[in-house]
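Complex shown without one protein chain; remaining protein chains in place.
A and B are the chain letters, set down in written order, and residue numbers restart from 1 in every chain.
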Amino acid sequence: MPDATITELAKQVAETHKLVLDGQTALNIVWTLITGFMVMFMQAGFALVETGLTRAKNVAHTMGMNFLVYAIGIIGFWAIGFGLQMGGVGALSTFGGDSTLNGEFAIHLGGMEFGLFGTKGFFLTPAVYTAPVAALFLFQMVFMDTTATIPTGAMAERWRFSSFVLFSFAISTIIYPIYANWVWGGGWLSQLGKNFGLGHGHVDFAGSSVVHMVGGVAALVGAKMMGPRIGKYGADGKAKPIPGHNMPMVVLGTFILAFGWFGFNPGSTLAGTDTRIAIVAVNTMLASAAGAFGAYLWTKFRFGTPDLSMLCNGMLAGMVAITAPCAFVTAPASILIGLVAGVLVVVSAMFIETVLKIDDPVGASSVHGVCGAWGILSVGLFADGRYGDGWNGVPGTVRGLLYGDPSQLAASCFGILVNVAWVGAMTFVTLRIVGSLTPNRVSVEEEVGGLDVPEMGIEGYALEGGVE
Amino acid sequence: MPDATITELAKQVAETHKLVLDGQTALNIVWTLITGFMVMFMQAGFALVETGLTRAKNVAHTMGMNFLVYAIGIIGFWAIGFGLQMGGVGALSTFGGDSTLNGEFAIHLGGMEFGLFGTKGFFLTPAVYTAPVAALFLFQMVFMDTTATIPTGAMAERWRFSSFVLFSFAISTIIYPIYANWVWGGGWLSQLGKNFGLGHGHVDFAGSSVVHMVGGVAALVGAKMMGPRIGKYGADGKAKPIPGHNMPMVVLGTFILAFGWFGFNPGSTLAGTDTRIAIVAVNTMLASAAGAFGAYLWTKFRFGTPDLSMLCNGMLAGMVAITAPCAFVTAPASILIGLVAGVLVVVSAMFIETVLKIDDPVGASSVHGVCGAWGILSVGLFADGRYGDGWNGVPGTVRGLLYGDPSQLAASCFGILVNVAWVGAMTFVTLRIVGSLTPNRVSVEEEVGGLDVPEMGIEGYALEGGVE
Partner (left out) sequence: MPDATITELAKQVAETHKLVLDGQTALNIVWTLITGFMVMFMQAGFALVETGLTRAKNVAHTMGMNFLVYAIGIIGFWAIGFGLQMGGVGALSTFGGDSTLNGEFAIHLGGMEFGLFGTKGFFLTPAVYTAPVAALFLFQMVFMDTTATIPTGAMAERWRFSSFVLFSFAISTIIYPIYANWVWGGGWLSQLGKNFGLGHGHVDFAGSSVVHMVGGVAALVGAKMMGPRIGKYGADGKAKPIPGHNMPMVVLGTFILAFGWFGFNPGSTLAGTDTRIAIVAVNTMLASAAGAFGAYLWTKFRFGTPDLSMLCNGMLAGMVAITAPCAFVTAPASILIGLVAGVLVVVSAMFIETVLKIDDPVGASSVHGVCGAWGILSVGLFADGRYGDGWNGVPGTVRGLLYGDPSQLAASCFGILVNVAWVGAMTFVTLRIVGSLTPNRVSVEEEVGGLDVPEMGIEGYALEGGVE
């Protein structure tokens, strides 16, 4: 009798235990979805910031690029990108998937494996379309889309819409997913620790390099190739300010981005059961504040008055920078990382505009490219050894130079170089190919008259129709 | 001793099991609330899309309708609507409630039951005001409000505010709740399977018919009764474009709606523990993209340039269409459903404007009515039998025509016909009654001069006051 009772009890315990594990999975999927939704909403933030910082005659066009890139990205990433990025085993197994997507294409050299890209999961066919895979797809998709939308700001007010459409397919199917595979999909940059003893390999918690540098490097190369807007540089070669037309849009957009960033960084645990999410969220908040305040102090003491658009870019810069290290650093370090980013973004924007003479209307190269690199370096400097046990298959927690592991900084530097090389080259080649199919830049008449009607078929602001 | 231990252990197991079940309830309430909040935020999206697509002289009025409809809806649904919709047992028991609201009024014919409306839960009195009921109220309320706000777009720029207020009480207390009861509250359309063997009855996961068609049919009938805006049709009867005044508003509004839709569809499980939410979310995302891209391709190849306002409507159309089938279809099917919707919405908008000669300034009839019907048909076509086991009390999963159950398509068609008949008739009657109390339309002077000051007591844009 007792034996039967015990057997029965053991069954109940096993069932209860199973329910608990199911509950963990459910909470993790809920968390991944909700934070993913918040990241998706960042699209609206980008649209507003970029449109506010450019001119009224191009609002429908700038808005249109930021709008359609979301749709293009979804289609490209669904068809090809997700498979290339996550079709290896890496991220899926940590997400609790069943490895059905295990299909990393890798080369083997000297006993070491170098993952290059995934080969499964294309088109989300029914065979792979489980709930965990779907949640992972959604989260990775909105990350990719953040990248895809960044270059639209740097090439705004002159990029032909057809060229933008083609380029955006390239970034969502190839350029982003391949680099993301290397860092997050089990690819070779994540294996730098295992293979060469460089810390835990290239560590990027939420995408300072994967998302922001990819976008920022594409932005810089694209803006360079596109050439400056008509009137940006005088006959003497001096840069002339072309003020954005709507500061409330910029501030609203920045707040939406700051809101979405609380999905971006904390959501990157892919697990609500990992209570580190609270530390990640607060570090993100602290760096955002320090970035904005750093830019306030710098512009105020440098120029006499603060510059509101730079305050906004400072907050974005702080958040870009903390994106890689947010899970690994202390609160005071987060303040410092943000503060540096807030000054760096102002200095970098002026350098790119006046020295490199590249016309990036919204400062995307500085915000996402330069401060993304600073964020990656921050991991190698400030990671304090309290998180990341076993990260990328390397025993122990993640430590930066200041906490005793200089090799982690080396891995950061290497990841930056590879990023610049891959994204720079691919952007150059892609825009050349696209340009041979359709001109990359609108005509002079269209640029002077405004891109809205010729490119988007509609006036951005039709006040006369309303006031009469 | 061991017996005592076993008894003690059994008690612990039971307690732990109870905690696990409480945790499931908590997660489900958290999920229902958060997704409900996201749906509530869609009100802002509707306000922006409708205001952006209409004229500057009416912004306070268009904004004002979209604003106050939320308050009116809450009051009407709290007092009467919720009880009529959910006062039967249907949804509450599946939500884990304790059936205290069991009170469906039904007629019995030939041994079959036909639920007509609920009779309990009015005013949320303390007796019924438990946490699960409150969560259900909030979620159903924001769904209803989506419906209530749709007609304001179709009747914009000429609808008298007092008439709008009265009509909105009617839609939130009667028109919507009754149809919602029939589909979601245990009413007779949900019983078509049990009673007549039509698939699983009328299946609408998140409201292509309940929410969107109700709003879209009311919009079409209302716009027809209201008559076109002054100047919309020339002396020759030809439609003249009246461009919207602010495209950034339209894009921002569309993004807010797309964000909120991730609450709308996945939240409709009312359960975070149902991991199907991830599939629902991704299907919604895929259809939204396909809708926008379909409209892009169609307008580009049809008219030479894309039309940004149609791209936005295309995304909305894709989401409206996927709302009913989102839990039942594959990823590729979601793309197809969205693509068709994106083209359909453009074709339909032109048909309504130029052939039916009904002036619907924002295209609400096409987006919500026509594409809502397409969404319901999609359930009957593409449901693949992977979800919905026991739905509406019918054994087995939900399958559409392509997966072997043509009767499911018949149930879809029947639900559409009933929707058009009920909503069309009720809208007609209600607007007639309201029109006998207060004119439905503003005066010619008010319409020409703009509705803001005479109807809302304020200028929408007071630039002169600021620039001086």
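Here is the rule we use: contacts are C-beta pairs under 8 Å (C-beta built on N, C-alpha and C of every residue); 3 or more make two chains touch, one makes a residue touch a chain.
In this text the structure is predicted, and so the values were computed from the model without any measurement.
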item	value
Given A:Met63, A:Ile150, A:Ala321 or A:Ile335, the one touching the chain that is not displayed	A:Ile335
Touch criterion as defined above, residue of A:Met141, A:Val165, A:Leu252 or A:Val398 at the omitted chain	A:Leu252
Contact residue for the chain not shown (choose from B:Leu53, B:Leu138 or B:Val217)	B:Leu138
Touch list for chain B against the chain that is not drawn	2, 5-6, 9, 12-13, 16, 19-20, 22-23, 25-27, 29-30, 32-34, 36-37, 40-41, 43-44, 47-48, 51, 59-60, 63-64, 66-68, 70-75, 78, 123-126, 129, 131-132, 134-135, 137-138, 141, 161, 249, 452, 454-463, 465-468
Hidden partner interface residues of chain A, rising order	2-3, 6, 9-10, 13, 16-17, 20, 23-24, 27, 30-31, 34, 38, 54-58, 242-248, 251-252, 254-256, 258-259, 262-263, 266, 272-273, 275-279, 281-282, 285-286, 288-293, 296, 299, 303, 305-309, 311-312, 315, 330-332, 335, 384, 386
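Heads up, the rule we're going with is that only the chains that are shown with their structure count from here on.
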item	value
Chain centre separation (chain A, chain B; CA means) in Å	33
